[in-house]
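Every protein chain except one is present and positioned as in the full complex.
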Amino acid sequence: MLQKKQCVAMLLAGGQGSRLGILTRHTAKPAIPFGGKYRIIDFPVSNCTNSGIDVVGVLTQYRPLELNAYIGSGTPWDLDKNTGGIFVLPPYSTGKDGEWYKGTANSIYQNMTFIDQYNPDYVLVLSGDHIYKMDYSEMLAYHIEQEATATIAVRQVPWEETHRFGIMNTDANGVITEFEEKPANAKSNNASMGVYVFTWEKLRSHLIADENDPNSNNDFGRNIIPNMLSQNEKLVAYTFDGYWMDVGTIDSLWEANMDLLKDPPPINLHDRKWRIYARNVGRPPGYVGEKAKISNSLVAEGSDVNGVVENSVLSGGVVVEEGAEIYDSVLMPGAKVCSGAVLNRAIVGENSVIEADAVIGEKDAEIAVIGNNTVIPQGHKVAPGVQEGK
Amino acid sequence: MLQKKQCVAMLLAGGQGSRLGILTRHTAKPAIPFGGKYRIIDFPVSNCTNSGIDVVGVLTQYRPLELNAYIGSGTPWDLDKNTGGIFVLPPYSTGKDGEWYKGTANSIYQNMTFIDQYNPDYVLVLSGDHIYKMDYSEMLAYHIEQEATATIAVRQVPWEETHRFGIMNTDANGVITEFEEKPANAKSNNASMGVYVFTWEKLRSHLIADENDPNSNNDFGRNIIPNMLSQNEKLVAYTFDGYWMDVGTIDSLWEANMDLLKDPPPINLHDRKWRIYARNVGRPPGYVGEKAKISNSLVAEGSDVNGVVENSVLSGGVVVEEGAEIYDSVLMPGAKVCSGAVLNRAIVGENSVIEADAVIGEKDAEIAVIGNNTVIPQGHKVAPGVQEGK
Amino acid sequence: MKKNLAGLIYTGEKTDRLRELTVMRSLAALPVLGRYRLIDFLLSNMVNSGIKNVGIILQSNYNSLLDQIGSGREWDLHGKRSGMTLLPPFATTDSSNSYAGLLDALKSNMNFLRRNEERYIAVSESSFLYSLHYEDMLKFHLDNNADITLAYTKDRDARRHGSGRYLGLDDAGVVTHIEVDPSLPRYGNTYIGVFLMRRELLIDMVDRATSQGLHHFTREMLVKSLAQGYTKIMGYELDSKPFYIDTVEAYYKANMAALEPEIRKSFFTPERPVWTKLRDEMPTQYSGESKVNNSLVADGCIIEGEVEDSVIFRGVTVREGAKIKGCIVMQDSIIAKGAQIENCILDKQTTVRENAKLSATPGYPFVIPKNLTI
Partner (left out) sequence: MKKNLAGLIYTGEKTDRLRELTVMRSLAALPVLGRYRLIDFLLSNMVNSGIKNVGIILQSNYNSLLDQIGSGREWDLHGKRSGMTLLPPFATTDSSNSYAGLLDALKSNMNFLRRNEERYIAVSESSFLYSLHYEDMLKFHLDNNADITLAYTKDRDARRHGSGRYLGLDDAGVVTHIEVDPSLPRYGNTYIGVFLMRRELLIDMVDRATSQGLHHFTREMLVKSLAQGYTKIMGYELDSKPFYIDTVEAYYKANMAALEPEIRKSFFTPERPVWTKLRDEMPTQYSGESKVNNSLVADGCIIEGEVEDSVIFRGVTVREGAKIKGCIVMQDSIIAKGAQIENCILDKQTTVRENAKLSATPGYPFVIPKNLTI
């Protein structure tokens, strides 16, 4: 009924993301602020827009309201079209009762009808917790050229880190011969990025087979990919050598923010030809006060900075009073730091207030995290590695 | 965080709608085509737009895909705004697991956070299976003037039908004193239309209390309204005297379509000041052929009519071949009736084909229904009252 | 999938021979085929071919055009990476506010040409109503290693004495001659005012041509390029019938042609919908007494009388006893009881009074101007 699409994207927005602790207590992971004016989901979705993919399904069953509100009509990413768009897809009922998503593969299985509406040749499967700029259309072209069943994006990781990743062993032609999940002794350092292109017809039958297997975890990495390999489907690796960062933990979230402060930053967000789009909230330009001292930092619009800010990322609407000091920290939208407060290696959630003379974190120590909508009282101290807040 | 709204609308899109039989086997009730170019949901949603209400939540857990695709970015109803919009709200998980909607009240309860985002003074609760044009802003003004906790829209039904409705007994001032669900001996003929305005603060606390009551069915009519009455909240009736039709059964769906053919029709869809909006599918003007005989019918764009059409509603893309005869019938989008076929009092689902010389239904008999995407073979006969198809 | 073709539509045509129909509107804003304006086809051709970036060169009388295309939303041409750019004449206090022709218009909109990222650009004038798959034309262009590809038709009706542009082609489809406005055309291939080429090449050619003092795109620039022999110009033949809308009679014929199934099919295929401005009209109501044959009828009409061999736009009312034959009736017009009209073109919001009679010949249809009551 709808217009045919060559390729439809399905974004696995994931579950609670417990490794991000307090930050995801009331928020789905993809909706977490990043880099001063983005949310994590802006990266894969903008990549889709820039790659010419105009149908994006967002699979989630965890607190979709904020994601729903953030995504809205899809306008910020040019996804508010008659012939395409972005759709939040929670589980649903087809008769008396419904079923929650059992795994990544099951979430796609449950939305086969959604995909079939567009009669696509290919489906792009993405994750909702990675920061990177990637032209999926090139990967798709490679997939088509290789006549593969699945193409898996990989990047080379340091050999000493291979045990943390899904490793793809390939032959000389880039055809995947083996997939090892977090191997102790890796044979290759090609780690999966969680970005897949599938030929829809093939994936579709594999999803149905997987659903009928009562022993399956209904997971892409653990079931679908190994099954495809064992059935001699052609799976190829597509090497990506740009910046890519999994921001699924507090440390990596902080680190990825800090990466933006490097000179030059490993990921260029100034690129006019590959914009990362974000929802606009209509904030005025930032104001930098008489006594402000900002150095090596990113500061977004709507901020009002009057204190010392070093090596930090300040989001929209952040207020820093005179006499406050912020080092190596990430302040999410609307956070306020009062006079005399000192932050070191801290992440401060949305709309939280650090009252006067409070001390958050320490130099060269673990990251301290303040949740959203939290008030840290005057003079209070939050130790490194501690998470405090609502 | 979002801009404050005076009033937010919540549309109960309902469950499977089994009284519509085969028509809702693969489609949620609000997505059923009506009147040649509309779907049922177009009526309450257009009423919202025309009443100046620009936030609409659509509560559903049954096959939301088609609804989602139909609603899309909300553009057809002017609901694709930064500061508002239309959102499909299925159940979701807040932690490990989620909960399906237990009843109409529970579905609103589960989406309190959604409503709270807009900090509204009032919430308008609507149903997804009624055909009517109503200015909710006048009802809201009445609610505010009356300083009521709840205002319930009522219309006067014939006394002999009161046993089929929820009846509101009121005092001389229109204050509701008693609510009777389908009474055998009604004291009044004011039947509830399933349109409520609530003061959000009050409704909110009633929803929480209701949720904590393990014996509740979590239903507006059975629990919330009676509880409000028993706790002496001020509930007032708001009389609506325009056209209103519940299209929850095959008969009433057919009848409401036939109402559009009356002269003058009891509901005016020509009204420039109160348009019923619908998603546009880009069809060309209708073509009426050399041999066509159309009388007392509605025919939408994209149709190609070459046979006899009497007292019928033909939707977009319907094809009627030369020699086909259609009487007192409703043809949904894309249906095709081949040469020699005869339809009497039939409803034909989307994209179905009635092949040559088939006979569907009979004059003065019960409605025959053909499902969506169904082919009725050449010469086949479908008896009155029968439902056939996928 | 990623866009490599941009579009540009020129709407500055002279329209004297369309008489009353174009007094207050540009040719591109002319209502056609029951629910469209000409621009809808030009735009939809591009959008349905995957073009996501279209510039529209406005000239004069463009209020109705602006009103029609709005934000480009109906064509999915709103947005950041994709979109529609309106290019009104650049008026400073001392300039004349009007283009001498396509070449002048291109020169004035160099910024649009330069700002785009697409490698190729398709440019369409608005004198033809046609259906074209630009993705096929681009493939033809690439397969033939062409510098410029011009779309043409062999259709005889499109060939007019004394006006038009004609292409001489060799057996390989290479353009060997270009004739402009000959009194007797030598070639049977009529150029429909649509070409495709590399965007950078177009910028270069326009720059060079204007610096040499040339003024006409086809007559001077293309002809000169051809003569110099450096440029490979290919002709791409349209696979459906186009309609040259240069006179009232041609306009009338084009609309009437849409009553033929083959022509209708060439314009309307479900996979390539023609988008237009929405009116949210209800389906058309046919009364018990109505009699309609061989006609196109858009939404929102009330038909109580007789309609034959006609094209009826949205929101038209035909009262009891009224008879319409061989007419084009534009939106919101009212034909009162007992009126009889034959072979007329009724512009928008005209009213024909009770029992009024109007009759012309198909060869010279009457035009009733907008808003008139007769």
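Details
First chain written, first letter: the chains are A, B and C, and each begins at residue 1.
The rule we apply is simple: a contact is a pair of C-beta atoms (placed from the backbone, for glycine too) under 8 Å apart; a residue touches a chain by one contact, two chains touch by 3 or more.
Given the structure is predicted, the values throughout are model-derived calculations rather than measurements.
Though it is not drawn, the left-out chain touches A, B, C in the full complex. Here one chain is not drawn; of C:L278, C:A298, C:I312 or C:C327, the residue touching it is C:L278. Annotation: of A:G21, A:G286, A:G323 or A:P384, A:G286 touches the absent chain (contact as defined above).
Taking the complete complex into account, C:G70 is the one of C:G70, C:G101, C:P270 or C:G338 that touches the chain left out. For the chain left out of this panel, the touching residue among A:C7, A:A278 or A:M332 is A:A278. Interface residues of chain C facing the missing partner chain: 23-24, 60-63, 66, 70-73, 78, 80, 86, 88, 90-93, 97, 278, 280.
Hidden from this view is one chain, which touches chain B at 3-4, 6-7, 49-53, 75, 78, 80-84, 137, 140, 273, 275, 277.
Remark: the residues of chain A touching the chain excluded from display are 35-37, 75-76, 263, 269-270, 275-278, 280-301, 309, 313-315, 317.
We take it that only the chains that are shown with their structure count from here on.
Taking the mean of C-alpha positions as each chain's centre, the chain lying farthest from the centre of chain C is A. Taking the mean of all protein Cα atoms as the centre, the chain whose own Cα mean lies nearest is B. Distance between chain A and chain B, defined via averaged C-alpha coordinates, is recorded as 39 Å. Centre-to-centre, using mean CA coordinates, chain A is 46 Å away from chain C. Multi-chain contact residues of chain A, defined as those touching 2 or more other chains: 80-82.
In chain C, 74, 275 are the positions where the chain touches two or more neighbouring chains simultaneously.
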